[in-house]
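Only one protein chain is missing from this complex, and each of the others stays in its spot.
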Amino acid sequence: MTTVAKFDIKYIQYIDKDGKPTTKKLPKLAKDIDALKTLYRSMNRVRVLDTKAYALQRTGKMGTYPAALGQEAIGVGFGSALNKEDVLVPYYRGQASMIEHGVKMEEVLLYWGGDERGSDYQNAREDFPIAVPIATQLLHAAGVAKAMQIRNEQRCVATEIGEGGTSEGDFYEAINVAGIWNLGVVFFINNNQWAISVPSEIQTACETYAQKAIAAGVECVQVDGNDIIAVRDVAEKAYEKARAGKGPTLVECISLRLCDHTTADDARRYRPDGELDEGWKEEPILRLRKYLESLKAWTEEDEKAMQEELAAEVQEAVDNYLNTPVDRPEAMFDYLYEELPTRTLEQREYAIQVAAKKGA
Amino acid sequence: MTTVAKFDIKYIQYIDKDGKPTTKKLPKLAKDIDALKTLYRSMNRVRVLDTKAYALQRTGKMGTYPAALGQEAIGVGFGSALNKEDVLVPYYRGQASMIEHGVKMEEVLLYWGGDERGSDYQNAREDFPIAVPIATQLLHAAGVAKAMQIRNEQRCVATEIGEGGTSEGDFYEAINVAGIWNLGVVFFINNNQWAISVPSEIQTACETYAQKAIAAGVECVQVDGNDIIAVRDVAEKAYEKARAGKGPTLVECISLRLCDHTTADDARRYRPDGELDEGWKEEPILRLRKYLESLKAWTEEDEKAMQEELAAEVQEAVDNYLNTPVDRPEAMFDYLYEELPTRTLEQREYAIQVAAKKGA
Amino acid sequence: MPAITLIEAVNMAMAHEMGVDQDVIALGEDVGTNGGVFRATDGLQKKFGKDRVIDTPLAESMIAGVSIGMAAQGIKPIAEIQFMGFIFPAVDQIICHMARMRHRTRGRITLPLVLRAPFGGGIHAPEHHSESTEAIFAHIPGLKVVIPSNPSRAYGLMLAAIRDPDPVIFLEPKRVYRIVKHEVEDNGEDYPIGCCFVDREGTDVTLISWGAMLHETNIAAEKLAAEGVSCEVIDVATVSPLDIDTILESVAKTGRAVIVQEAPKAGSLGSEIAAEIAEKGIFNLLAPIGRVSGYDTIMPYYRLEKQYMPTVDRILEEVRKTVEYS
Partner (left out) sequence: MPAITLIEAVNMAMAHEMGVDQDVIALGEDVGTNGGVFRATDGLQKKFGKDRVIDTPLAESMIAGVSIGMAAQGIKPIAEIQFMGFIFPAVDQIICHMARMRHRTRGRITLPLVLRAPFGGGIHAPEHHSESTEAIFAHIPGLKVVIPSNPSRAYGLMLAAIRDPDPVIFLEPKRVYRIVKHEVEDNGEDYPIGCCFVDREGTDVTLISWGAMLHETNIAAEKLAAEGVSCEVIDVATVSPLDIDTILESVAKTGRAVIVQEAPKAGSLGSEIAAEIAEKGIFNLLAPIGRVSGYDTIMPYYRLEKQYMPTVDRILEEVRKTVEYS
């Protein structure tokens, strides 16, 4: 019996839950106050948006919405590290990274508000729309990276998935092809510890989600997903590697879903007592604030001012969303193909008539 | 940066290509001459059957057929270690294990000869028919094991897949669920180094196929698939563990496909020069013969007698196959549901008429 | 006897059969502690334990494939696909194995299993949660595809599906999960699979529908009755294998037919029914077959979904046209 291969999984954390550094070897970012403030603001922005979206849903002005409460460091961390010309392939709980990469908040609201125009991103033209069918998006990310490789471009692709989603075959097929083709794609797992009501103990026998990359010969690492400095630093390095043609990385980010799965869910049905209390002690925003405060870089006034600004910013997006009139009925048909077949053209005319009658 | 998980992959071999033990800690089987002779005969039987099937195909008496040339130790090894009440869920190149578990050779021939009755195994009533859609069978194996678990039975399940097939999502979904449900199933990978024309260098970036099990938290091991003593010994232990409710194992067996992919393939289009010459030096039958000879347990006369007996045995199966008349046309309908719907009943009558006219 | 909703009827049928048959088990994503995202399996895990009501990992091909393996051993799995839009990863297992295991083993291995999925639009659900793709499964020989339209039928047909020795795809019209209640006795009596139900007898025109659309269809029939148009309303219920005889008989009587469905029109179940009428009852027809249908386009997100879904008005218009045709 000989040993033919060996693997280990590393865990990265720079700032602990009390905002204290856990190592002396901090990345540059840990000292870049402006950058940290921007990240802090971004995480708060997502939280304000999510809260607002919840309220809209509760008052009948929005459809089902998946908040990212407690998981803001992940999306903001890896989303903000992307260059504009990189491509983001998000999952449904991806608003944090999407907004960082240029998707407008009102676009996010439009999408969940039941309007396809929410995916016609005005800034992030190459980014993929949200993928609801779980794990499918990872293959698209691999394909985008393959296109970049074929054209010899120094860009990269980031994509995200929940820890539950890693049980899908598409997850594995994507990391496997990324491995063998040496694609410039970085896979982020938001391990928020729940897949709706299903905890990790029911999802997989793995000790870590990072180790799933071993099945694809892909480099991997586990990160404290509540530590945005760690997430962002790991993302930057993985992107550099990807852009340099040195292949994919899989990053497991450990967080906790502090909210319901979506507005349609009630986590009290299945969440063990005490979990939330513990979770709130770990959450990423307070942690960064404590760290900033420890550097004397953040005050109560800063906080107040920022919260007011963010409220206004989000409100503007909400207003834009609410003021967007429902699309024309024929929009159901107008983007099906470049050119609509005759048969469907007749249906389009009919739909317009029906709508006109209803309107009348 | 801390290390949170560690893994290594072991490789097992007892007998090298010259029939020499590579360790002093040999399993009992290595000294059980009768058992070894039976295994030797079984491997030869498959080889004779495959040769015959090829000849039948070449003369228009059979459909496409996938031989197991050079891979006989794998199927014979793990198939023979099963108990009768265990369940086998084979893949299309699975004749070696199938025959070991009671499937008749004429049934194998009937299946590839285009007759569904080939899957109505007379002895192995619970075994699954061959799965052509790659990797799908692994999920069935997991399901069978789950049924055994629900009923608290001390049985186990064995299933097989090619190394190329491990790239399919179903492979991963199956090992993942087997891991988390702690199922009594053993997954054998026949790593014959080719998936039709695709070598491992194009299939996956993994150093080993065994390590794919790490993604599922499943125990795994790599075995010399040309060493039937190793395969059989590993299989026995894995089954014992499975029957005892201690969960799944994944076993990668390294071999080489010495034949074309199937009768429909021509490996000369893609196989590198010299590979076959090297491969023939490693192959499992000669190796076991050398080992037996080194124990003075096998002579040229034994060989001759055995080959004659096997030729007769296989010829009988071939005759039975060739003498099986084509099924009734209405057999197309008779097993679709327990009870055929009226509509389809009419089609059945019609098909009988059409056949009668043709016959006339 | 309290009145119950369609989803409660599904639950009651599962609970009933699990109570009398040890081999029946339920599995799927979130079916355990959570009782299913629509609560179809509510309370079942508490009642029957974690061994018989199983929360699975998130993988639909796995759910289908593992169910096949279990069923081959005589377990009778009721597997939930959380929404029909997520059944597609399981299609390979459904088409290549589920539908054909009995056939390909010449009856040696049979698969007594049920694959449940909520489907259809109209509840303001997110993308991929509102499609009606029953036609895909209805085209696959070896499957049975059942769609209950109300609580009583949901109870009776679910019992029949579980007891059926062959695989049944059981599609639940989630828009009507809770809009009507029936008094349903938990008496274990199943309804026949493979038969249409006649919801309403009539003489002027046959309205043919299934699932949620039956509600609009019945409302339309009621309104038309007030106008003096006598509609026969047929609930197809088992969309495969299709009970075409009941439909043909009705059309022979009325001479006119209107098919009402939510799915896109091209290559749909409505096409199949129309084709059968055209083949076997064409000269009974006094008017072209009317069809009220979803459009041949992607199911829109919810702001436009009302524009997509057939309405009572659209049905009325089509029926009037068909009845007035001469």
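Here are a few things to note about the model shown:
Going in written order, the chains are labelled A, B and C, and every chain counts its residues from 1.
What we mean here is this: a contact is a pair of C-beta atoms (placed from the backbone, for glycine too) under 8 Å apart; a residue touches a chain by one contact, two chains touch by 3 or more.
Keep in mind the model is a prediction, meaning the values are calculated, not measured.
In terms of the touch definition stated at the top, the absent chain reaches A, B, C within the entire complex. In the complete assembly, the contact with the undisplayed chain comes from C:Leu242, out of C:Ala13, C:Leu242 or C:Met309. Touching the missing chain, out of C:Ile95, C:Ile123 or C:Ala237, is residue C:Ile95.
Only one residue in the set B:Met1, B:Ala55, B:Leu322 or B:Val354 touches the chain that does not appear here, and it is B:Val354. Screening C:Pro57, C:Gly85 or C:Gly156 against the full complex identifies C:Gly85 as the residue touching the chain left out.
Within the complete assembly, B:Thr204 is the residue of B:Thr204, B:Gln222 or B:Thr249 that touches the hidden chain.
Interface residues of subunit B with the unshown chain, by the touch rule above, are 63-64, 92, 111-116, 130, 132-134, 164-165, 167-170, 195-198, 202-204, 264-265, 269-270, 326-327, 329, 331-333, 336, 343-344, 347-348, 351, 354-355, 357-358. Listed here are the subunit C residues that touch the chain not shown: 61, 85, 88-89, 91-92, 95-96, 99-100, 103-104, 127-128, 133, 135-136, 138-139, 141-142, 240-242, 264, 266-272, 274-280, 282-283, 285, 288-289, 291, 295-298. Panel shows subunit A; residues 87, 89, 116-117, 119-121, 125-126, 128-129, 131, 133, 136, 138-148, 150-151, 169-170, 173-174, 176-177, 180, 331, 335-338, 341-344 of it touch the chain omitted from the view.
As a working rule, only the chains that are shown with their structure count from here on.
Chain geometry summary: the mean Cα position of subunit B and that of subunit C are 40 Å apart. Shared contact sites, meaning residues of subunit C that touch two or more other chains, fall at 56-57, 59, 61-62, 89.
Counting partner chains per residue, subunit A has residues 167-170, 202-204 touching two or more of them.
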